[in-house]
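Here is the structure we will look at.
Note that this complex is displayed minus one protein chain, with the remaining chains in position.
Chain nomenclature is as follows: A and B, assigned in order of appearance, with residue numbering initiated at 1 for each chain independently.
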Amino acid sequence: MAEEKSPSGFRYIGTKRRTKEDPRFVTGRGHYAADIALPGMKHIALVASPHPSARIVSINTKPALAVPGVLYVLTGEEFQGGTDALYVGVDAPKVTRYALARGIVRYAGEWVAAVVADTRAIAEDAAELVEVEYESLPYVIDPEAALAPDAHLVHKAHGSNVLYHRKFVWGPVEEAFAKADHKLAFRATWGRSSTVPIETFGVAAQWDAGTGLLDIWASIQMPKFPDQAARALKLPGNAVRVHFDVDVGGSYGLKRGIKHTVLVGFLAKRLGVPVRLIEDRLENMRGGDMHGPDRFFDMQVAFDRDGTIRALKIRAVDDVGAYAGRSPLQLGKPVGAICGPYQIRAIEYEPTSVMTNKTPQEAVRGFGQAPTNFALERAMDRVARYLKMDRIELRRKNLIRKDQFPYLIPSGTSYDSGDYHAVLDKALAAIDYPALERERDEARKAGRLAGIGISTCLEPSGGNTSFEILFNPKNETTTWMDSCLVRVDLSGSITGLMNTSSSGQGHETLVSTVIGEVLERDPAAIRVIHADSLSALPSNSPVGSRMAIMLGGAAAGAARKIKDTLVAIAAHNFECSPQDLEYRDGNVNVKGVPSKVLTWDQLVEIAHRKYHQMPPGIEPGLQAKFVWEVPTGPTVPTPDGRVQMYPCYSFETHIVYVEIDPDTGKPSLKRYVCGHDCGVMINPDIVHGMTYGGIAHGIGASLYEKFAYTEDGQLASGTFMDYLIPSAMEVPDIHIVDHCTPSPLTTFGQKGSGEAGYLGAPAAIANAVNDALDPLGVSIDTLPMSHLALWERISSAAKKSA
Amino acid sequence: MSEKLYSISVEVNGVARSAHVPARLSLVDWLRDDLRLTGTHVGCEHGICGACSIMLDGEPVRSCLMYAVQADGHRVTTVEGLANPDGSMSVLQDSFCKCHAMQCGYCTPGMLIAAKGLLEANRHPSDTEIRAAIGGNLCRCTGYQQIVDAIHDAARRMASGAK
Partner (left out) sequence: MKSAPFEYLRADSIASACEALRREGDSAKIIAGGQSLVPIMAMRLVRPSLLVDINEIAALKFIAVERDAVRIGACTRQALVERDDALASRVPLLRQALAWVGHVQTRNRGTLGGSIVHADPCAELPLAAQVLGAKMVLRSSSGARTLAAEEFFTGPMVTATDSSECLEEVHWPVWSEPRTGCAFTEIANRHGDFAMVSAACQLALDGEGRCVRAAFGLGGVGQTPLAFPRLAARLLGTKLDEAVVKSVAQDAAAQTEPGSDLFATADYRRHLAGVLAARVIRAAQEKAGGGK
């Protein structure tokens, strides 16, 4: 296949190139956690609480231990005695969390005991025989009820169900509300859904008593994972070796699995045999601690009759379930894009993180930004509707203009670059917007409910951790670096070493493309390997759409050092200045004298074997590492909570056409265009793929997916029969239109894109559905907009008119 | 009380395989854990996600919804058996790479099996037919777009005689 020339003038970056990872996946040679088979390995099944809240009176493990093939039954009593509690992202030290409960269970599905047996089937047989006596306790399921003064306390020692609350005021909010021509208020609700990868969480561990080393293979995407595992296991960091060469079967932020890992690590060490836990789907959905944001927004907007948005008041309440982890911080990241792509000069933001007796929340694609974007975009459409103004005109009026970058928003973050109007215009052209409006109007005339939805949203990228210090001043993390090591061996082959695992983002392709670009060598011949945590350079893992920027930047930095070394070797041997040389395809020649050249092979040989030809002060061998900090760094917030959140801001605009069957409430997405600007794309196929996937995920969150709870605290959608992941039949053909506004902050002008699609799709779909419902005079601001919910809106309109 | 074992003989990717298995061992667990054909994946174990799809006697089925003992005397093809006889990638596999029809790769083997089943029955599938054929295979990464593209691409190449 012919390779296309990069539009940005790069040799490899931005061209259509095959990925390095795909061949192993299509031949069945991926290497996932569940593929790990260690000699003598034992298997774990879990005993889970059937109660949303209860006291554990007693546990009798004897009948389970009597089952042939059962090695051990671990309870919370022993486990909590031997390990430390897991990390809490906010200042709530008494909200302690362990993999196995002791004394109290706080949600239905919480793990109470772990059975270790020869096979998973036997472990399940025995798990059924563990006798746990419970004494049921009061519980709270609804987040608003959990905020009530007399609410049942999920963690009594914490003294409140509130994990985090603060009211930020940035800019003259009250003044703007007083002076604005109009105000409106509404509530937008984001349902409890998650990324739900097709691979559940899996981890295997093996303890070597001879070396005192715990080896871990896990399906993870998590910053500081090895450190946290070691700490909870009360082991020094260098006694835990996490193997990052495990392929992760989907994550999208979610695969943290720290509690699983501590449990398995503890058992492997305690029992002296390799142990593996592969969650089954039922364990995963109920007790895997992988639910996403469950959030409502009380929105107030102050605006003028010409459509200028003057100020916002946003109260966000997020139900994180029964334990904390990093989930409260998902209210923190949106601070960095709290006004979206708009020029809104005054904002009040009041986030509240509240606990209930539900499965805990974990990081989900966008880390809280997608729900926030949904609320912002519903606000824009509501304002347009209020003013009877065209939604596109309203957006055009408020969008930050190209000439305003870098643009400082009221909450202290500077947006790097963008051309929002151009991307919006491209998307409108791609879908032929006037024709689309005619199509909608024809459908309406024919008696159908038809609507067009538009969203214009930001994807903050280059993830740092400014929200940690913002939400917890005791946590002074102000670096969120990533690294790469590049080696050229004696044969002249190049190897890049990355320091984290991948879950489909194509990092091997990324690193090889960037190294190839800098060194002018074919990326197809460059190998990229994943270090283990003891041989790794620092990394903060692929979160916050950061790897194109951070790993890409690190790989480029390391490759440039190699290039500089090669030029220095040549300069030494030609007895000239490096400025007199030119580097081409790995060879170095004297400028203007192509024949006076040292080839790649010759230079490599000098570096590896001919110390006498090496310039003084340069290490022999040919390798270089580069540790890169997030371009703007995480910064220390001001007292009023202004902070530079992520450095780079990608932009996406979605236009979707939906029809809803007025008789049944069934929606169908008929047309979908996404205009996307994430700066320079390293590999367009990868970027597009993640964007398509993000949109599909957004379709799920807006129309189908919900972890629903019954009033008695049971998860009602704990299987794939009732947690509804959209299939190819529900996801329409999607057309992506690219635009490129390079970031001034990054190596090649790239921005992040791992969360693309998901950040704007739910907003656009909600707007489309509301446009469809508009002629009926009803609206919906609660996700997911199920068939039932849509029918109820439609029939309430029919009743009103009757 | 150890479980009763049943003896089975199954042709897996053209090779006769024999084993003694407990009745409750699912076909996918046997393929993965005993035969170490780990290309076939487990996603839900209750018949919804399609990650465990294999060909049974030439037709795509879910291997989590069969017990290994039921496969006795039958023919199974897994993703490891999709390559050409010389070991090179089949057109279908190559088209998946060409169109980047995957990200994490976890659903990919099941998608390939579903696509193979489709293309063997229908050499010129429409968009809708492709979507229906993979409608029982959930993917969380791709939004299906590049998978649909890849299956179209493979159909075109196979129609012009590529292998």
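Just so it is clear, a residue touches a chain if its C-beta (ideal position, glycine included) is under 8 Å from a C-beta of that chain, and two chains touch if they have at least 3 such contacts.
All values derive from a computational prediction rather than experimental measurement.
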Quiz item: Any idea which of A:Ser417, A:Ser545 or A:Ser727 touches the chain not displayed?
Solution: A:Ser727
Quiz item: Where the complex has a chain not shown, which of B:Val12, B:Leu35 or B:Val69 is the residue touching it?
Solution: B:Val69
Quiz prompt | Positions on subunit B contacted by the hidden chain, ascending | solution = 3-4, 6, 22-24, 26, 29, 45-47, 50, 53, 56, 59-62, 64-67, 69-70, 72-73, 114, 117-118, 132-133, 135-136
Self-check item: Residues belonging to subunit A that touch the chain removed from view
Solution: 119-121, 124-125, 128, 280-282, 663-666, 704, 708, 716-717, 719, 721-722, 724, 726-727, 729-730, 786-788, 791-792, 795
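Heads up, the rule we're going with is that only the chains that are shown with their structure count from here on.
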Exercise. Please report how many Å separate the Cα centroid of subunit A from that of subunit B, as a whole number.
Key: 29
Self-check item: Residues of subunit A defined as touching subunit B within the complex
Solution: 1, 18-19, 21-30, 32, 34-35, 37, 68, 121, 195-200, 247-252, 278, 280-281, 503-506, 685-686, 688-697, 719-721, 725, 727-729, 731, 733-734, 757
Self-check item: Residues of subunit B that touch subunit A when the two form their complex
Solution: 1-2, 22, 24-25, 32-33, 36-46, 48-49, 51, 78-80, 82-83, 89, 93, 96-100, 102-109, 112, 127, 130-132, 134-148
